[in-house]
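Worksheet for the structure shown next.
One protein chain is absent from this view; the other protein chains keep their places.
Chain lettering (A and B) follows the sequence in which the chains are written, and residue indices restart at 1 in each chain.
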């Protein structure tokens, strides 16, 4: 396979009701007509940097080498917050320096962050509200045309990075939290299947507590339960996920991001 | 035109707020960077297999020969329900075996269904919640790279197939039902224009009853009525469709899927 650098993904909070993503795509294609643009999502909740970081983190690894990921959730647009380009051994990431790349910085292949300062790669007459069109999209287009990462600016080391909450052992239990809730209302925790291997080994039953809900054991798959029943499952990312079979766990139990979850031996 | 097998359409209930369709696209492009991915819809109502079957049925025929249609509405994900590949004389279809391909099985060019069992075409370490990423997307990618359908598994004949409701004659009337309601609130029936040709021939008026609504005659087009008026029209699929001019028939009349509709000579 002839690997090319012409694949550009988009993750934004611009929604699909306006012309914002359309204008970005136009700018990219105007500079590199051979660019191929893939929408990851334009429905990140408005200004929710954490959600964008999580969603990018859950999707980017599947893309081929040299893919360029453009991520724009940018409440500080127009201010002094810096536009950056992050590089791993497989991918490029272009985004505002506000923490949205935190999961990328935790990638074992992560190598460096460049402050985008080479303004000849931006559009002329940059406004203060639409850097996605004026700064990020053109930088991605030039990168996809073969401009080297180093040419976009100076390396920096003081980039903004969130503390990614980890699960921990606490009085014999594994304690974690809900880090993402998806459109089905499934509540995804930061407890990995490997964290609870001992607790829930063959034959052993483990108890799962999250808010008012107490569950025993992990279901092998969603439809092992009856419609409307709540359960836990190891999801596609390898994390414990709370669900309601063909229902909506968020609506039923009022889960929200940050809710604590405990798993212990019964 | 040099027909290629690199076109892959997506129809899912994953929504556009999460990273699910993004991860699927990454997996496909990671295996075949030349694949071209077209979204039909990611907004099938959650777990609504019938709606997905209908939507696919209304869209697939327009795509060029050798298009691969990936359809994932999959409440039974992770269970024993089988992943399948259906083949017609023009297209390929990859989906869970839950009835979502029922309209495909009614296609005159339909030839066979293969149970996807050749797991070397799947991702390693398949989870129980995201077969779209782990099974369906890689199978589509390998198919698009030229792997023959036969190589994915054994032909089966006991695949799940819905009974597609048909209109019928009943006491001199044609009786049918609402089978789909679109985003404009238009209620689409399963009564074909050819079913009512005799009833509504030149000069003859036909009466249409659906719920509380009684209409006489079929309008030539939506805007033949005044704004807010209800009417019937022969839609783009050749079926009788109930609408409100520049309004929303579902909201105004409370239509839902399965509502009976009768058309008789006045």
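Here are some notes:
The working rule: a residue touches a chain if its C-beta (ideal position, glycine included) is under 8 Å from a C-beta of that chain, and two chains touch if they have at least 3 such contacts.
Bear in mind the structure is a predicted one, so any value in this text is a computation, not a measurement.
Looking at B:63, B:162 or B:262, the residue that reaches the missing chain in the full complex is B:63.
Shown as candidates are A:16, A:151 or A:252; the residue that touches the absent chain is A:16. Where chain B meets the omitted chain, the residues involved are 1-4, 7, 9, 11, 16, 38-44, 54-56, 58-64, 67, 182-184, 220-224, 233-238, 241, 246.
Touching the omitted chain from chain A are residues 14-23, 25-27, 29-30, 32-33, 37, 39, 46-47, 75-79, 127-130, 133-134.
Criterion: only the chains that are shown with their structure count from here on.
Computed centre separation for the pair chain A/chain B is 31 angstrom, with centres defined by C-alpha atoms.
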